[in-house]
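Only one protein chain is missing; all other protein chains are in place.
Lettered A, B and C in written order, each chain numbered from 1.
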Amino acid sequence: MPMHVGLVHFLVVSAVLFSLGIYGVITRKNAIMVLMGIELILNAANINFIAFTRFGTMNISGQVVAVFVIILAAAEAAVLLAIVLNIFQQMNTVNVDEVDKLKN
Amino acid sequence: MQYQFLGIGYLTWITFLPILGMAVVLLIPRANTSAMKWTALAATVLQLVVAAVIWINFKPGLTGINDPNGFQFVEKFRWIDLPGVAWFGHVAVDYFLGIDGLSIPMVILTALISFVGVIASWNINKSQKGYFALYLLLDTGMMGVFVALDMFLFYVFWELMLLPMYFLIGVWGGPRREYAAIKFFLYTLFGSVLILLVMLALYFSVSIKDPATGQAMHTFDMLAMMNPQNFDPNSLLAGIGTYWRYVAFIALFIGFAIKVPIFPFHTWLPDAHVEAPTAISVILAGVLLKMGTYGFLRVSFPIFPDAILKFAYPLAILGFINIVYGALCAMAQTDFKKLIAYSSISHMGVVLLGIAALNTQGVAGGVLQMFNHGIVTAMLFLIVGVIYDRAHTRGLNEFGGLANQMPVYTGIMTVAFFAAIGLPGLSEFISELLSYLGAFQAFRWVAIFSSVGIVLTAGYMLWTLQRVFLGQLPEKWKGLPDVNGRELVALVPLMVVVILLGVFPSIMLNPMSSTLNHLVDFVHKVGTGLTAVK
Amino acid sequence: MAPIETTLIQLALTVLLLPLAGFVLLIFFGKRIRRQDLIETGLLFVALAISIYIMVQKVFFISAPQIDFTFRWLDLGGMIGRPGFTIDLGIAIDNIAAIMLVVVTLISALVHTFSLGYMQGDVRYSRYYAYLGLFSFSMLGIVLSNNLLLMYVFWELVGISSYLLIGHWYEKKSASDAGKKAFIVNRIGDFGFFIGIMIVFTQLHTFLFSGIFSGIAQGQLSGPLLTAAGILIFCGAVGKSAQFPLHVWLPDAMEGPTPVSALIHAATMVAAGVYLIARVFPMLTAEALTLIAYTGAITAFISATIAVTQNDIKKVLAYSTISQLGYMVMGLGVDAYSAGFFHLVTHAAFKAGLFLASGSVIYAMHHEQDMRQMGGLRKKMPITYWTFVIFSLSISGIPLTSGFLSKDSILAGALAYGLLSGNYLIPIIGYAVVFLTAMYMFRLIIMTFHGEPRDVHKFEHAKESPKVMTVPLIVLAMLSFFVFYSFNPLNPDKGWLLESVKKPESVVPSYQKYSWDFLHVQLVEKGAEQPGVTGGGDKTINTNPYEMELERIHYTGLELSLFLASLGILTAFLIYHWKKIDAEKLKQRVKPLYNFLYNKWYFDELYGATAVAGTLFLSKTFAWFDGNVIDGAVNGAASLTRVWSSFSGKFDHYIVDGLVNFSAWFTGLLGRGTRRVQTGRVQTYIIFALIGVIVIFYVFKQF
Partner (left out) sequence: MAQTIYQSFGYVLPEAVLSIFLILTLLTALAGKRRSKYLPAFMALLGFVVAGVFVFQQIGTDELVFSGMYAVDPFSWFFKIIFLVTGILIVIFSIQSRELDAVSTKYAEYYSLIISLTIGAFFMAGASNLLMMYLSLELVSISSYILSGFTKENPRADEASIKYVIYGAFSSGLMLYGISILYGLTGELNIYALNQVFASGALSQLTVLVAIVLMLAGLGYKISAVPFHFWTPDVYEGAPVTVSAFLSVTSKAAGFAMLIRFFKIAFINVGAQPAMAGMWVIFHGLNWTDIIAVLSVLTMTLGNLVALWQSNMKRLLAYSSIAHAGYLLMGLVTLTDQGISAMLMYFVAYLLMNLGAFYIVMLVANRYHTEDIEGYSGLGYKSPYVAFALTVFLFSLTGIPPTFGFIGKLYLFAALIRTNYIWLAIVGVLNSVVSLYYYVKVVRYMYLVQPEDRSRIDFGFGTNLMMTVLMVPNIALMLYFSPVLSWAEHSVLMFGLR
């Protein structure tokens, strides 16, 4: 029996991605990996939007959102990468847990 | 408006003259310190003159408290006026000044003490500009508290004193000045935020008809707050003897109690007194402490008559604790200023005892004691200042035999000490007598136990007198000069008041008696649920 | 008011204000005026003259019992339905006031005169006279006051002038200590007085004696409260008149100059207590009077026993004073009102004399006060010696002296009282003290004036005092004879003084009176027959069992006291003059008792260990408590917790305070704790944020 892929599956995938993203953000030392985690979170949301649009009875605004988010994620990634680059130049590291001079 | 000068009311003059002085002081070049001193002196002298004019024109026999027609020198203008937008209703704050028999002694006291304080500040040798500017600002704050009838205005003046006081203690004080200043500041601010909350609660509970438009509006007018009929039926503080009314009363009580100060909120006082420069100690003890008890009488009692009737007994017990506890603590001190600080606590206990009695003689005694204590403690602090200026120590045990070295000083000192002991013929006797008489009628045992204070006060005061002035003069103090003319100018007026009021207390009692009678009557009638009396 | 009465009031006010004027003059211009002393003394003599005039007028020519002048001093007004609060004050002249006026001004004037010699060259000579003026003013105020408040006012002023005068030589620690002690001990008594006044005022709404008495008569104040009020007012007298247990200040007060002791601590101020009792006498209940009687008796006895052992000439006199004051108080307590007051007057004269005479001795001996260093002064100082003897006879109660008259009246009263009420202890003590009095007085005389000089050096230089000092002595000695008070040397009842000082009618409810005070008896005395009318010459005498008892035992009592007094004098001579009994051996034999007496029954030590130390301990504790517990939060949490734990079990509110402070300290701690969360690692932040999200979610899921 062919498996019918429905909304729930998308949502599960999205939730898994979301969790993985959070996991990545929390555990990875490398700033790039942290960025990846964030991208996962955003894309999890994107999957949600698109899935809801596809399966729901609603308008297509969800897909529009996804488009915007993709662009925005790119912008954010660009900024973050630039900052990481700068950090690397200044401190010779891209590990976020080594950047902890500012604290109480 | 009958009492005006240049189109501005007397009370505005008396309140804001020091601010004018402050402005002038700020404009004077830094180097010209003597001009600053004279400006400050001029401002306070003018203030004193206005006070005298007010005193002369003051009509005894009018009521006041909750009766707008009983106030004199009234100035009432809309200060903040915001016609109702949408659902907000009318917001209005009045610039509402006026005095009655309760405030007149305090106004006189403030003017007098401020004047004396400037003279005592003559020797300030550090940042005079800042000092005198802040001093005059403080003066305005104090005077404002005693003439404001709008609670918002009252609160603003109340808080206005904090800042200059912080700096005056903190910058010009003794070795532990920072600690004392911040302690004072925190304590008092803690008290005043509670007052703030109660003020807001009252604001929303009271609504009156706007005289202009006839619409209902909330108000900060303290007189309106005193009429139970002005409370919205469903508001937080409506009714008589409700839970929230008691809570509000207690919050207000703590706010004022810190200023008095009432045990156990008193620990800022000894530190502040010890560290403050002489003039500021004089102001602190002479005027600031009175604000607490003035607040009780002006705000707490008439607005929450039901609560005060319920809490009169605990208040009297606090008075007792203050008296005995303060006296005993004073006895153990070796620092002259600290001793007087604790004696202030003790003496303010008498005020509490008197006003808690809620009868004519008690309240009159309490208010008179506020005035008298202001004068006497001011004298005492000046006296300590004189000796500190010369010897640079306040250790009681380091002195002795000054009576021979500084006879005039000793004479004045003796008068002040004996006044503090409550010697008949000097002012504090009458007020203590009336307070005790009132308290005795209301709560016999508390009054009896409190009378122990009479003995204790004599004990520590005479002991101090003995340690400082009697006995052999230590070698190192052989060169101390007697009081000079400037110090006499500060001390003698106070001494005259002490003696004058000791013999003719009616001078002060007459103007205030009808107001206080009215207050007592009002509290008893309204507090027990009878309708408001006119 | 009749014109003469108005005049008298005006004169009385003049008398009152004259010394005050002197005081003000001397305080402010003392340094600039020459011979200030003469001004002050002169003022006092003027006052004396006026006083005598007032007394003569009042006692002999004015029948009204009292001339009163009252004015409204304070009026706080009132509201409708609420009684107004007013205080009326004023002065009044009745017989006892008039007599006291003379006593006070007389002694004062004489002491002023005496001081001209005695205090010559003192460092604060003008100050001394100023204070004397202040004192005279205050004392006259007490005498003239017609109300409790003014009485209290002057009462305190007397206290303060006494304080100033005792501490006149304040360079000496003992002098300033003594002044302080006097004032504070008096204050303790005044504490009671004050409460008594408050009771009276709150019940009767007046301070005026007349108002108080009429109020009580109307029953507005009765029962235990009335008794309490009486006893509390009496507390004031206990302090001022140095009655047990507040007598400890008087001996110390001898640190003051001797004329001061004569004026204040013998003749006038200490008598103020007695005067106060006399003033409020009508409102004292039987219970209160009984207490007063016992207090007086105990005081008389304790101090007499102490006086026997003392060696300081002024200390002996001081204890003797206390003892005599005890007599007066006892006299009033046993309902012998007139006798008590009478003794006050006579005692004033002879005790002032004794002090001045001792002052004369001390002056001659260059301020030596120890009797063991004296001796044989009889020949060197004849006037002093003979006046001293007269005073001593008077105080011992030997016939022909004034002391005999007044003391015997008291003793007779005590005896009658004891017999009627069953309180036998009081007359027994009373008579025992007669013996002791005679003994210690003559011990004093013998040690001082008789025998061989012990300090030869000082003796050599001793000489009779100048005229200004001896003349007052002579005047006072004359006043110690009976003629000034009664022409009958054995019975003063018909003398002018007792005729004019009659016991006032008690106003307390009858069930609170002495039983005899309301059991009136009418006696009919057979008079000369008049023709035509049966019993026309008969006189009806209102009397009561007390009076009758007095009549009955009068002579018995008199003989008894005379016997005891003689015995006392004899004993003194046996031991100290003829040395038939060795004083030292006696001392050894009763050593514990002797030490006990010599150390004044250890009262000072007792009070020192309890009241004084207790207060100081309390004050130190509180101060410590204040600095550490209440203020603990800011001064460090460590001391706080320590204190907190040590007090927590005991005082509830300490815990509350502790908590208040704890919270302040805790606030800081909390801030310090939470800031550690800020690690500087962004991933930690994210974890916390996530935890936050989850917590919020779970917490609010329920809603």
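Simple rule for what comes next: a contact is a pair of C-beta atoms (placed from the backbone, for glycine too) under 8 Å apart; a residue touches a chain by one contact, two chains touch by 3 or more.
Values in this document were obtained by computation on a predicted structure and should not be read as measured data.
Considering the intact complex, the chain excluded from display touches A, B, C. If you put the hidden chain back, the residue from B:L186, B:A216, B:A238 or B:I499 that touches it is B:L186. Across B:A35, B:L200 or B:A216, the single residue that touches the chain missing here is B:L200.
Considering the complete assembly, chain C touches the hidden chain via residues 667-668, 670-672, 674-675, 677-678, 680, 682-686, 688-689, 691-693, 696-697, 699-701, 703. Along chain A, the points of touch with the absent chain fall at residues 11, 14, 18, 21, 25, 31, 34-35, 37-38, 41-42, 44-46, 48-49, 51-52, 56-59, 61-62, 64-65, 68-69, 72, 75-76, 79-80, 83-84, 86-87, 90-91, 96, 99-104. Mapped onto chain B, contacts with the missing chain fall at residues 79-82, 85-88, 91, 127, 155-156, 159-160, 162-163, 166-167, 170-171, 177-178, 181-182, 185-186, 189-190, 193-194, 196-197, 200-201, 203-204, 236, 244, 247.
One rule holds in what follows: only the chains that are shown with their structure count from here on.
If you average the Cα atoms of chain A and of chain C, the two centres end up 97 Å apart. Contact of a single residue of chain B with at least two other chains is seen at no position. Within chain A, not a single residue touches two or more of the remaining chains. Only residues 179, 183, 264, 266-267, 270, 325, 327-333, 359-361, 364, 401, 403-404, 411, 418, 423-425, 429, 433, 436-437, 440-441, 444, 447-448, 451-452, 454-456, 458-460, 462-463, 466, 469-472, 505-506, 509-510, 513-514, 516-518, 520-521 of chain B touch chain C when the two sit together in their complex. Of all the residues in chain A, the ones that touch chain C in their complex are 22, 25-27, 34, 96-97, 99-104. Residues of chain C that touch chain B in their complex: 27, 73-79, 82, 84-85, 123, 149, 152-154, 156-157, 160, 163, 167, 170-173, 175-177, 179-180, 183-184, 187-188, 190-191, 194-195, 198-199, 201-202, 615-616, 618-620, 622-624, 626, 630-631, 634, 653, 657, 660.
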